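Structure first, commentary second.
The complex appears here without one of its protein chains, the remainder shown in place.
Then we have subunit A:
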Amino acid sequence: MGGLQKKKFERGSATNYITRNRARKKLQLSLPDFRRLCILKGIYPHEPKHKKKVNKGSTAPRTFYLLKDIRFLLHEPIVGKFREYKIFVRKLKKAYGKTEWSAVERLRENKPTYKLDHIIKERYPTFIDALRDIDDALCMCFLFSTFARTGKCHVQTIQLCRRLTVEWMNYVIASRSLRKVFLSIKGIYYQAEVMGQLITWVVPYQFSHDHPVDVDYRVMATFTELYTTLLGFVSFRLYSSLNLVYPPKLDSNGESEPKEESEDDYAMNSESYLEKLSALSASLARVVSSADEEEAQLDQFPSEGEDMEKMEAREKELKQQEAQKKLFEGLKFYLNREVPRESLAFVIRCFGGQVSWDKSVCIGSTYDVTDETITHQIIDRPSVGKQYINRYYIQPQWLYDCVNAKILLPVEDYFLGVTLPPHLSPFVEEKEGDYVPPEKLKMMALQRGEKPGNEQEEDEEEEEEEGEQEEEEEQEEDDNGDEEDDEEEVAEEKNLKKMEEQRSQGKSLHVKVTPGKLKVENKARLEQEEKAEEKRLAIMMMKKKEKYLYDKIMFGKKRKVREVRTLPLR
């Protein structure tokens, strides 16, 4: 007699979620508009914990959004803008149809636009939030800035992306915050530390793109729209934090002024300015001129024990970082025309080196190939005609490896025409038990300040590793130990059988007493075996669920060990 019966799916998780189609209907938006809105506002589907409950008992595959998210979209001013745009398109079509060209022109001039400022502010309430999420924005902008100016998207977008990426690179140079570089087969990965956040982005190699047909560029363009806005605001903030002028201006009284004469080659002033900026060879103008940067000294706090150790470690790390920032200071580089100019110039300038290139390659070269003070010439061809004696001719990988190793590596391995040592990823941090390539060990030895000649230690390490492996093997052997014993027994039995047969046939036995062998009982081994067996028996008693989990974990572990063991054997 207890009131009304509760209806199903009217409370609980079923009411917290909404399917995509229903959300679309609720917002009264077409699918493309809904998609655009989701991208801009950062709304994504959620996977409910109990899908069947949320799906009201059905198991049909559906995507679910949080109802809160959709309610939050209801009041978005940009939805109105979408509608306006739709109306604009309709009017424009009509005007075209009626061949009313003045109307077309008028409509075109009043094309509705929208700003994403409030969305950025809403999605990233603090600046650090924005910095944390800037990886994708950078990757996308760097990709779009390499697109050709025809076809796939608006020219303005490409130009804006180019401008923003150049601004970003200039900031990284000015703040010297680049940490790691990696030449992969996909592109060049950079990692910078900006305001304590590690930011990684990838830049494709400088080739024209083979545009795939199965990629929806509208989605990418929507993302780019958001990302350019985000990146612009972030750049503004970053520039102002370094007292740099935004939009960036070249330092007029800088020592590395681009040559004036080449300016005539460029038709438009504005164009040449961006080009000069993107040459990355000149420093930027500051709001407060010639501000002496005070090195942030770590304050000493009275502390003891572990804190002390931690402090020391931190101090050491900071010192190392400072040293890395000045890695190329005092070095003068010259880039040959076949090397990737932008990437190398960026890396060299990030670590305080001077860089120049042939005048005909790009605007902004500061000195000639004939300059006697050049210390390194970056070259990527098998041989070169005229060589200057007082400089190294090295391949570009040297620079990247130096940056990752945080020290100047010996140049001998990177000379002209020499087979290069492998280029390792700086992002891999080997844990215990992982395979460490020998080149990395060598580099670590160099970092510790050892001479590359003594490889004994390495060998020892390797031996240690081998030792471990052997132990593991032994363990496995233990597992098979019983079988081996059986085999021995079988052999013995065979012997016995033979003898028996001989006896039954009535032949005289070769009675011979051989001196018995003393079986040395390896106590440690016995104990180990016993333990292994105990463990095996205990595993038998595991519950089904736990056994499954255990098997899975062990499978993963074993595979890892196997990989580590097989890798160096190749």
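Methods note: a residue touches a chain if its C-beta (ideal position, glycine included) is under 8 Å from a C-beta of that chain, and two chains touch if they have at least 3 such contacts; residues count from 1.
Operating definition for what follows: contacts and distances are computed from a predicted model.
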item	value
UniProt protein name of the chain not shown, from "AP complex subunit sigma", "Dynactin subunit 4", "Ribosome biogenesis protein BOP1" or "Tctex-1 domain-containing protein"	"Ribosome biogenesis protein BOP1"
Hidden-chain contact residue, picked from the options A:Phe64, A:Phe82, A:Trp168 or A:Tyr393	A:Phe64
Which of A:Phe82, A:Trp168 or A:Phe182 contacts the chain that the document leaves out	A:Phe182
Touch with the omitted chain, as defined above, among A:Val215, A:Val287, A:Ala313 or A:Leu408	A:Val215
Residues belonging to subunit A that touch the chain removed from view	35, 38-39, 43-47, 49, 63-64, 66, 68, 106, 109-110, 117, 120-122, 125-127, 130, 132-133, 135-136, 139-140, 143, 182-187, 189, 200, 204-205, 207-212, 215-216, 219-220, 223, 232-233, 235-237, 240, 246, 338-340, 380-381, 395-397, 419-420, 422-425, 427-428, 437-439, 482-483, 486, 489, 493, 530, 533-542, 544, 546-547, 549-550, 553-554, 557, 567-570
